[in-house]
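The complex is shown incomplete by one protein chain, all other protein chains being positioned as in the whole.
So, chain A:
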Amino acid sequence: MIEFRSVSKQFPDGTLAVDDFSLTLPSHQTTVLVGSSGSGKTTLLRMINRMVDPSSGTIEIDGADIAALEPVQLRRSIGYVMQNSGLLPHRTVIDNVATVPLLRGVPRRKARTEALSLLDTVGLDRSLAARYPNQLSGGQQQRVGVARGLAVNPNILLMDEPFGAVDPIVRAELQQELIRLQSELGKTVVFVTHDIEEAFLLGDQVVILRDGGRIAQVGSPSDILAKPADDFVASFVGADRGKRALHVERRGGSDILVDTDGRLAGVLVAPSAADATPDHRAPR
């Protein structure tokens, strides 16, 4: 369990990135922080592994104040996945995945064996182990990034817009992989995104942020969609623009779903066929 208690962060240049933020992130669940740029979502994430220290307030992990922990040790116990994978360009895939275990003193042979099995976990072929990050596609790099994040078997996995830089098809694939992984591993995942669709797809708990890390609404995706707390949330999830209110039009022999702006949103299919389509919740 991660607990933010009245956390504020003012940067030296005077920007108030986070203003009196309090929230509990339950264990073994995915909490998604979603907001536009400037909402302080990345700052909040980076406070959990002390990449950023709060100006005031406390953050506790399972009841222990992290301000008392040594940052380097704390970071080695928390998985971290970032947008551009952040892999070391001069190290092979396998060495990148094994980076943190080696820092923690795991013998090289053991670290490599475990890293190889992690490649399986994230759905990468073992033949890629000896490649360098720049020889991989963006999606493959992100998978390596996830494998590296999992390498120390952390309880907490921080993900900072991990799928922001890949194309929509690969993104959908990676999102499904993450859902599968999370159902197997049950980590406490903190996920940052500006994409509300992604937030609703992945989050058990979704936190919609306004400027300065102020919480607009916290809840499950269906709660937020059904009962937006205010106009800001309604606008953010697209309810006010009729994006979420779809009607059926008969075109060319198919039932096409259209939103109130007249934009095509999808096709109406029979429930059995819909079940067979894994990512029917994310029409883009």
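Following the convention adopted for this analysis, contacts are C-beta pairs under 8 Å (C-beta built on N, C-alpha and C of every residue); 3 or more make two chains touch, one makes a residue touch a chain; residues count from 1.
One rule holds for everything that comes next: contacts and distances are computed from a predicted model.
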Name per UniProt, for the chain absent here [options: "ABC transporter permease", "Protocatechuate 3,4-dioxygenase beta subunit", "Acyl carrier protein AcpXL" or "RnfABCDGE type electron transport complex subunit D"]: "ABC transporter permease"
Residue of A:R5, A:R91 or A:R244 touching the missing chain in the full complex: A:R91
Contact with the hidden chain (one of A:Q73, A:T113 or A:S235): A:Q73
Residue touching the undisplayed chain, where the options are A:T15, A:S56, A:Q135 or A:N153: A:Q135
Options A:K9, A:R148, A:R171 or A:K187, residue touching the unrepresented chain: A:R148
Sites on chain A contacted by the missing partner chain, in the whole complex: 46, 49, 51, 72-77, 80, 82-92, 99-100, 103, 132-135, 148
